[in-house]
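Okay, so here's the structure we're looking at.
Missing here is one protein chain; the remaining ones are kept as they sit in the complex.
Here the chain labels run A, B and C in written order, and each chain numbers its own residues starting at 1.
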Amino acid sequence: MSSSPATETRSMNMIQAINSALDVCMDRDPAITVMGEDVGYFGGVFKATEGLQKKYGKGRVFDTPINEGGIIGVAVGMSAYGLRPVPEIQFADYIYPGLDQLVSEAARLRYRSAGEFTAPITVRSPFGGGIFGGQTHSQSPEALFTHVAGIKTVIPSNPYDAKGLLVAAIEDNDPVIFFEPKRIYNGPFDGHYDRPVTPWAKHPQSQVPEGYYRIPLSQAAVVREGEAATMLAYGTMVHVALGVIEASGIDAEVIDLRTLWPVDIETIEASVKKTGRCIVVHEATRTGGFGAELSALVQERCFYHLEAPIERVTGWDTPYPHSLEWAYFPGPVRLTQALKRVIEA
Amino acid sequence: MSSSPATETRSMNMIQAINSALDVCMDRDPAITVMGEDVGYFGGVFKATEGLQKKYGKGRVFDTPINEGGIIGVAVGMSAYGLRPVPEIQFADYIYPGLDQLVSEAARLRYRSAGEFTAPITVRSPFGGGIFGGQTHSQSPEALFTHVAGIKTVIPSNPYDAKGLLVAAIEDNDPVIFFEPKRIYNGPFDGHYDRPVTPWAKHPQSQVPEGYYRIPLSQAAVVREGEAATMLAYGTMVHVALGVIEASGIDAEVIDLRTLWPVDIETIEASVKKTGRCIVVHEATRTGGFGAELSALVQERCFYHLEAPIERVTGWDTPYPHSLEWAYFPGPVRLTQALKRVIEA
Amino acid sequence: MAEAPAAPNMTPLSFHVPEPRFRPGDAVDYADFDRGEAGAVARPDVAALPADMRGHAYSLVRVLDDEGVAHGPWNPRLSPDRLRRMLRDMALTRAFDDRMYRAQRQGKTSFYMKCTGEEATSIAAAHALDRGDMCFPSYRQQGLLIARGWPIGQMMNQIYSNAGDNLKGRQMPIMYSAREAGFFSVSGNLTTQYPQAVGFAMASASRGDTRIAACWCGEGSTAEGDFHSACTFAAVYRAPVILNVINNQWAISSFSGIAGAEATTFAARGIGYGIASLRVDGNDILACYAVLDWAAERARGNHGPTLIEYFTYRAEGHSTSDDPTKYRSAEERGAWPLGDPIVRLKQHLIGLGEWDEERHAAMDKEVAEFIRDEGRKAEAQGTLHDGLSQPFTTMFEDVFEEQPWHLKEQSAQMQAERKAAGI
Partner (left out) sequence: MAEAPAAPNMTPLSFHVPEPRFRPGDAVDYADFDRGEAGAVARPDVAALPADMRGHAYSLVRVLDDEGVAHGPWNPRLSPDRLRRMLRDMALTRAFDDRMYRAQRQGKTSFYMKCTGEEATSIAAAHALDRGDMCFPSYRQQGLLIARGWPIGQMMNQIYSNAGDNLKGRQMPIMYSAREAGFFSVSGNLTTQYPQAVGFAMASASRGDTRIAACWCGEGSTAEGDFHSACTFAAVYRAPVILNVINNQWAISSFSGIAGAEATTFAARGIGYGIASLRVDGNDILACYAVLDWAAERARGNHGPTLIEYFTYRAEGHSTSDDPTKYRSAEERGAWPLGDPIVRLKQHLIGLGEWDEERHAAMDKEVAEFIRDEGRKAEAQGTLHDGLSQPFTTMFEDVFEEQPWHLKEQSAQMQAERKAAGI
């Protein structure tokens, strides 16, 4: 349900789609300002901001000192001036020094000033593992944000959504954390790390309009309809879920949440009431992860429809290990087993 | 189940019990070092460290600059030397600047160095609302820690436990977040803010041994046995839960978790399997709170015993407001209603 | 505990923990305190390179001498009218503080913080900056609001969380927000406003605007990481911002040594970043004004940021929750060699022949009556414990621009539960 998609489309990978979203937004609104470590001349370590400094100038796209707290703090002040900052945090693992400015300031500014000041900031940050990044280039800290009143959390799973959601996030008047699953920057990844990666070009969702369109926040996508069970996923895990269903032949429904919070509760509720079974999937550590909230919500709202315990398939409760990465990752083996358990329960 | 309690007891409030725990530990182990804003000569803004600098000297009890990241960072380095730092963060609301050092460093140090370096740090911090502290002196950020692999989170609800748990936390060889519910520093509080506060002296759990004893971490206390439903609570909310049960006459069981993570899953499971109904209570905002994890765990493990949806009674998903404090607080009115709903479901 | 014992042939290391000179009961003696002479410090060009004025971080800009006579290149030569306005603004601030402090003691609100003895720092800023310049205050800059003419009654309403509170009772007392008055929402978290001010200044500069920014924090707060973020970003982008450090020598119970004052000045922090840095007598409103005016002109001329340390003394407790007799000598306040800012400006005006004791007494009376009247009006709109002044449902507003489903549900649930409980 995107509003007025532009007609010209082009095959893009996630990075290109994100770059295009930034470009389109900056072109429309001079208040939008991109900043972060290495985002200027170099165009970002993942190249998401490539070409933007050249096009929009150093007043609107610039490198920052290596200080994530400063980046967010400065962005809050820019918001007070009237800008719409889009800071990049180079890896989600490095967002912690900026947490105070996000949680204590950006998230609560509208509330504490009764609307006098707001923080329409979109923090972009690559997150998740699967690239042998070890514990400091692999984390999925989304649950730290979904717990905080006043922040929205958005995670796309494909180029089309990435652009449409990023545009909506940037245009949103509240702070948004926009986590980009870096494992699928270049192609959808079904968790079979030992098979060659399919490039985005072969995926229908890589057809991205060149121009302006947006995908409203807080609307999930039912990416596969099914009757046997509901799988709630986001980011990379959407593709793992789809792959497992295809391989297992089990007719499960897959919901790509897209916006984690405020979540699209209606879509979730309708699905689980239909299937009576639910699996929650994420890469973050299990305990206190966003999956716990989803599980709690589903059992609160669908209790009398549930035919089996809700399962969580997640990263283990350890730091992300380097060499045992694929043992940590909640991949096809684990998801298949869980799906079977839930179906057979 | 405390190990070798000393015989001489004295009536203490929470602050006195915490002070006594610090004193007893410092006396036994010269590696223990107390530090934080205003903790030295002044003895802390809540007086928890009163008298310690005088007794143990400035080398072991000292004021720090106002820099929570520095406090934790320095504590990690002190651990590498072989000390056992017990930093105070003046209010839990100010722990965010220290989060990176806690999450990225203290919590993962043992893992990433395969046991070469450890961080036996106990971070004490007053938390929770009910003192008209507004959004920056009332928060309950425990869920930010229960999600992090490598950190333990402990929250006492009375003087006896406060001392015994703090001793165990300090002696634990992993980092522990020890949140002190400041609303009950001086007396148990059942949520009836319009009634006079009962001092601790009238409460049996205020009888605290003068000497050394410990309450093992990860052991919950069944503070009231009952058959009708299980209430999972910690900190201030234990007293609110007990008050509601007494007033309502409903025969519910109340479990004081004491250690949030690693939680005492056996006690929880046994209780819910017995009662078939469960209410989770906390003051923190609801979405993504620790209650979500408890709810998820209970439904995963007790699914076939549950006769009603698990309810969460928590702070609302807003910042903690100043004047509407009692409307925010999950007090007796809300808890009573929830209890009735769960019983009648 | 340590891995190995100290090497026997080496000197053991020693641990230094700073200790204030005076503790409760101590006699106070500031004889060796070097204030420098009024008028002695040079006034650099506003375009001076930071490298050429490093000495200003270690000296003390003073204009008024002990007799209240103005000296030297920093004398701003303000009109007597302006000086009288500044005097009244300071008096008003002090009277306001006194009344609100008492109101808290009377149980009308939960908390209060005075700025007694430090009034000059904020009042000077309000007079030196343009109204369009954005202020990012700490919690002790009530003087900015007062001198910018923001209604006293509004401030009281906020403190009482009453029906007239523009912040809907959401914030603790004194955590004002006044966009119209160029006063950013006060945060309870120390120093977060510092990088925010730099961000505002960067934004203004990047858009070719003319508005500059200023922020404030206490000397204790300079220890926070955000202070470093602010200085780094300000220096890198040459942001048009004024970084104000109010060194009132105490941070709750910690003296300034715990923040680093033994080793150097707080103004010197700026030198480390290549920021123009000055130290000024914070109880001398002419000096404060002059330095702020210099910094503002510097910022407006694209010459970059300025860091200013105001050397002053926190004459009262940290807040209504504090008891300073527990950790410092009661004599300090009286013995403090830089005096009281109101007394000093009064003396100066009298010396100029533009003021006298009678007019001063009349002003004090007028100010007291004004505050009393405003106080009554505010109290008529309710005080904190009068019963709740805000509709319950406001609690769920402004979390987001549009209320999402979960807050709608929670709002409805709260109402339903209260109804079911018969309240």
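In this text, a residue touches a chain if its C-beta (ideal position, glycine included) is under 8 Å from a C-beta of that chain, and two chains touch if they have at least 3 such contacts.
These figures come from a predicted structure and were not determined experimentally.
Visitor: Since one chain is left out of the picture, which of the remaining chains does it touch in the full complex?
Guide: Contacts of the omitted chain with visible chains: A, B, C.
Visitor: Which is it among C:V41, C:V63, C:I252 or C:I271 that touches the chain not included here?
Guide: The one listed residue touching the chain not shown is C:I271.
Visitor: Which residue from B:E105, B:D161 or B:D190 sits in contact with the chain not drawn here?
Guide: B:E105
Visitor: Which listed residue (A:N13, A:T64, A:T146 or A:S206) would be found touching the missing chain in the intact complex?
Guide: Of these options, the touching residue for the absent chain is A:T64.
Visitor: Mind pulling the subunit A residues that touch the left-out chain?
Guide: 29-31, 37-38, 40-42, 45, 58-59, 62-67, 69-70, 81-83, 93-94, 96-97, 132-137, 286-287, 316-319, 321-324, 327-328, 333-334, 336-337
Visitor: Using the document's contact rule, name the residues of subunit C that touch the chain not shown here.
Guide: 1-2, 4-7, 10-18, 50-51, 54, 132, 202-212, 223-229, 232, 235-238, 240, 257-260, 262-264, 268-275, 299-302
Visitor: Mind listing the subunit B residues that contact the chain we can't see here?
Guide: 33, 59-60, 64-65, 67, 69-70, 73-83, 85, 97, 100-101, 104-105, 109-118, 149-150, 152, 172-174, 218, 262, 265
Operating definition for what follows: only the chains that are shown with their structure count from here on.
Visitor: Taking CA centroids for every chain, report which one is farthest away from subunit A.
Guide: That would be chain C.
Visitor: Just the number, please: Cα centre separation of subunit A and subunit B in whole Å.
Guide: Subunit A and subunit B have C-alpha centres separated by 32 Å.
Visitor: Averaged over CA atoms, how far is the centre of subunit B from the centre of subunit C? Could you give it in whole Å?
Guide: 35
Visitor: Considering subunit B alone, which of its residues make contact with at least two other chains?
Guide: 69, 93, 96-97, 135-136, 287, 317-319
Visitor: Which subunit C residues sit where two or more other chains touch them?
Guide: 170-171, 175, 187-189, 225-226, 399, 406
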